[in-house]
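In what follows, a structure is listed as structure tokens, so that the remarks can point back to it.
All protein chains but one are shown in place.
Order of writing sets the chain letters: A and B. Residues in each chain are counted from 1.
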Amino acid sequence: MKIHQYKLEELAQLVQGELIGQSDLILKGLASLEKADVDYISFVNGEKYIQDAQLSKAGALIVTSELTSKLEQHQNFIVVDNPYLAFAILTHVFEHKITARGIEKTAQIHPSAKVSDSAYIGHYVVIGENCIVGDNTVIQSQSKIDDGVEIGKDCFIDSHVTLTGFAKLGDRVRIHANTVVGGEGFGFAPYQGKWNRIAQLGSVKVGNDVRIGSNCSIDRGALDDTILENGVIIDNLVQIAHNVHVGENTAIAAKCGIAGSTTIGKNCILAGACGFAGHITIADNVTLTGMSMVTKSILEPGTYSSGTGIFENSQWKRTVVRFRQLADVPLTKIVKRLDHIQAQLEYLESTLKLRK
Amino acid sequence: MKIHQYKLEELAQLVQGELIGQSDLILKGLASLEKADVDYISFVNGEKYIQDAQLSKAGALIVTSELTSKLEQHQNFIVVDNPYLAFAILTHVFEHKITARGIEKTAQIHPSAKVSDSAYIGHYVVIGENCIVGDNTVIQSQSKIDDGVEIGKDCFIDSHVTLTGFAKLGDRVRIHANTVVGGEGFGFAPYQGKWNRIAQLGSVKVGNDVRIGSNCSIDRGALDDTILENGVIIDNLVQIAHNVHVGENTAIAAKCGIAGSTTIGKNCILAGACGFAGHITIADNVTLTGMSMVTKSILEPGTYSSGTGIFENSQWKRTVVRFRQLADVPLTKIVKRLDHIQAQLEYLESTLKLRK
Partner (left out) sequence: MKIHQYKLEELAQLVQGELIGQSDLILKGLASLEKADVDYISFVNGEKYIQDAQLSKAGALIVTSELTSKLEQHQNFIVVDNPYLAFAILTHVFEHKITARGIEKTAQIHPSAKVSDSAYIGHYVVIGENCIVGDNTVIQSQSKIDDGVEIGKDCFIDSHVTLTGFAKLGDRVRIHANTVVGGEGFGFAPYQGKWNRIAQLGSVKVGNDVRIGSNCSIDRGALDDTILENGVIIDNLVQIAHNVHVGENTAIAAKCGIAGSTTIGKNCILAGACGFAGHITIADNVTLTGMSMVTKSILEPGTYSSGTGIFENSQWKRTVVRFRQLADVPLTKIVKRLDHIQAQLEYLESTLKLRK
């Protein structure tokens, strides 16, 4: 494994930033302000980090121009408008790259599969009939690419992934370890007290630039396909049921679950552990906060929430007691009755004054 | 891969339906009403789909008899009482079948294991000591069948499954990719500020016709076994802890979690992401709606629910403020006080009138 080293001027060029200080300063990594050493570069994500930056031992700092004057302890800077974005770009420079190409001898590839010469197929990968694997795609060890699955260019499939159900993946798709795409949807017809399996005949269509985390389950459709549009990003342990359709650039955090045939719009943000009933529609530009319970369609953009947060335990027990009484307490009527009583009292009071 | 083709009369026979129209019409798949082409058959799941059916390009339709008169655009029908069930049956006809039999050379099978000649064991499968694999069972690539595990006939085990803990599976069991059955339960005894592992000595007993989704964890019992009775169906990403007992034909949707030693009755329906405390009992014929939080036993059949759904975010914040005040608001007393005040007022009013 090579150790990456870069001169400060090279990094400045990569982020189109202005270099201040020693142009040939050698940097061998990115680090947080607290942990950085002299051969590391760090970034200052706003005024609130100014103290951490002053104390940092980092050899160079990525900053906005107005903050440089407050950092007299430092000599070396890359000045940009958006330090967070510059940091994001530089992470790719310092990332450990997989340079291997070709097919490991231990991989089992069906003769009918078409695997690009520039792809990398890891140990013990199994690739089935009529599969396609595009240029520069990396499939890490022990993954399973089942019959009929097609993968585009520049994709990354980590170890222990199962791609099945004739799934089709676009370009620059990244799927993390132990995830299942194209597994059979939960289709069962009740008949005479038993559950009868409905074979799932649809597939999964994954667009370009889609990212799926680890330990996710993305099921194939019943007849039509399950669809993840371009640019969708999904965190770990997410459940996407059969015939769900997720719109472009929507972000889904860990532990969300979307039930069958639900449509999520574009540019949505679903925070952790949200649950969606089946057969509903979420409009574009909707944000759900964590652990939201979505049982009906949401037709307007905006931010929506569920849940009640934590209480100290004995307070919570008393709250639950009250909550369980709520059904029998006519809340809106209470306010009206109070108003009415108030009015009656005032009438009585004025009547009494008249007769004094 | 063969392409399945069937004549309309063959399909009608399979679902015991009445054929209307061209008996030798060739159909090569099932499709939704919207997506179907002329060589596909679709189904009309009730009057509410009549418009979709009229517009559909499907070559043939599965319908109930009274709807045929409204579908003059179509000539070819299979008439049945239950189109959904007929559709369910036909999905099996059009499903891509795994026809491979025998043991791939790359599989590692312990000499003491008994694997049926009619089973299929995929690439890189590992089968341990004294295992049993029954007739016609398919074990897809890269799965692990650990020592002492027994699998019945006509089972399907997808890739990357781990069966361990001496689990015993019945017949016609289907387990989807990347699931773990028989993993060690979460048994720890606290002692002197540390956690001491309790080795789990029980097993998992999976009945006939059980279906388990992908990325599930079904733990082995501590002493007695964890039990899934005949006909249980489980979706993806479900947690079944040690010594849980699930009754016949119960359906468990994705992301449910059942804590240790809890018993679920027969014919229950657990919607997505429900959570069950340990050591409780759920009666037969209980339905839980999504994200229910079950902390006590349920002794009566019926439908039960938790949660409060979503609100627009600023409304939600105000609701949470009120909810957090609830513990200190004597709700039921409020109603009594209002009634009492009402009575006092009326007394006062009548007293005043008497003295006018």
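Quick notes on this one:
As a convention for this text, a residue touches a chain if its C-beta (ideal position, glycine included) is under 8 Å from a C-beta of that chain, and two chains touch if they have at least 3 such contacts.
None of the values given here were measured: they were computed from a predicted structure.
Contact with the chain not shown here comes from a single listed residue; of A:17, A:122 or A:247, that residue is A:122.
Only one of A:68, A:267 or A:281 touches the chain withheld from this view, namely A:267. Interface note for the absent chain: among B:31, B:133, B:180 or B:232, the touching residue is B:180. Residues of chain A in contact with the chain left out of this view: 1, 29-32, 34-35, 84-85, 87-89, 91-92, 94-96, 104, 106, 122-124, 140-142, 158-160, 174, 176-178, 209, 211, 213-215, 231, 233, 235-237, 249, 251, 253-255, 267, 272-273, 290-291, 307-313, 316-317, 320, 323-324, 326-329, 331-332, 334-335, 338, 341-342, 345, 348-349, 352. Interface residues of chain B with the unshown chain, by the touch rule above, are 108, 124, 126, 129-130, 142, 144, 146-148, 160, 162, 164, 166, 178-180, 183-184, 186-189, 191, 193-201, 215-217, 219, 222-224, 237, 239, 241, 255, 257, 259, 275, 277, 287-289, 292-296, 298, 302-309, 311, 315, 318-319, 321-323, 325-326, 328-330, 334, 337-338, 341, 344-345, 348, 351-352.
Criterion: only the chains that are shown with their structure count from here on.
For this pair, chain A with chain B, the centres built from the Cα atoms lie 25 Å apart.
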